[in-house]
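With one protein chain removed, the remaining protein chains of the complex are shown where they sit.
Entry: chain A
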Amino acid sequence: MNDNQSLNLLDRALGLEQQSRPWPLSGRVVLIEDRVETTASFVLHQLIKRSLPPNSSNVVVFVAFANPFSHYDRVLRKLGCNLVTQRDNNRFFFFDMLMLQCPDGDEGKSKVGLVSLYEKIHKTISSLPEDKKSYVTVMIDDISLMEVAANGASDYVLDFLHYCHALTSEFGCSLVALNHEDIYSNTETPTFILQIEYLADILIKAEPLATGLAADVHGQLTVLNKATSHGLGSSRNKVYNFHFKVKENSVEYFYPGSRG
């Protein structure tokens, strides 16, 4: 816990500076939204790294629809986190769902659908020793591809997410999911994204700057940290807003205008 210095703006916005609990995000749902112009996958990468600090026993369950393991391995290695070692130590569970196709209709019966995926996740978490269970982070990259895999049956995806949400109260683990905001912005009633946003305790939005992208500023993040039910303190939402620049081994966060 000597890395208080290395906490950046995003960590603070997520409340990771709290020393009282070993994993401040436990029991919470984090939703990350991005757009075609600005991808927010770097937030996922950072959360993987934060979830797997060297001298702790936190566990990450990663459900990948977007990229193969080698991609994440290479990215995280540059960030200073060896996923292969973590996988061998049973602290990183990777579910490669790139080829997942669930035929719609017989969702419950088929062995390859989202139900079986949830069962796998549940089995993984419940097979962990008792003291580790509440320090598990389930990550999904990304929800829109899960919809495609379910052949457009968004209700199944919502069900899946509700089940995963139930995990956070059952075991006290946390759920992190990435989705693309602009897919739904054109539909008249974006029920799907609204439902997920309602589930989320923390909402992170990555957007391009209105003035276009620059070499120094890759976009801006808006973090909405909803009221914590745990504390007795104030229950209002907190909004953080800052710019970011993505680099290979880190991400720089800074307040608008504070960079020349």
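The rule is short, and it goes like this: contacts are C-beta pairs under 8 Å (C-beta built on N, C-alpha and C of every residue); 3 or more make two chains touch, one makes a residue touch a chain; residues count from 1.
Everything that follows uses one rule, which is that contacts and distances are computed from a predicted model.
Its UniProt record calls the unshown chain "Elongator complex protein 4", which is the correct pick from "Enhancer of polycomb-like protein", "Elongator complex protein 4", "S-formylglutathione hydrolase" or "N-alpha-acetyltransferase 35, NatC auxiliary subunit". Contact with the chain not shown here comes from a single listed residue; of A:His180, A:Lys205 or A:His243, that residue is A:His180. When the missing chain is restored to the complex, the residue among A:Leu16, A:Val30, A:Val61 or A:Val75 that touches it is A:Val75. One of A:Leu7, A:Ala166 or A:Ala214 touches the chain omitted from the figure, and that residue is A:Ala214.
Contact residues of chain A toward the unshown chain are 36-39, 41-42, 45, 67-71, 74-75, 78, 98-99, 101, 144-145, 148-149, 151-152, 180, 182-184, 186-187, 208, 211-215, 218, 246-248.
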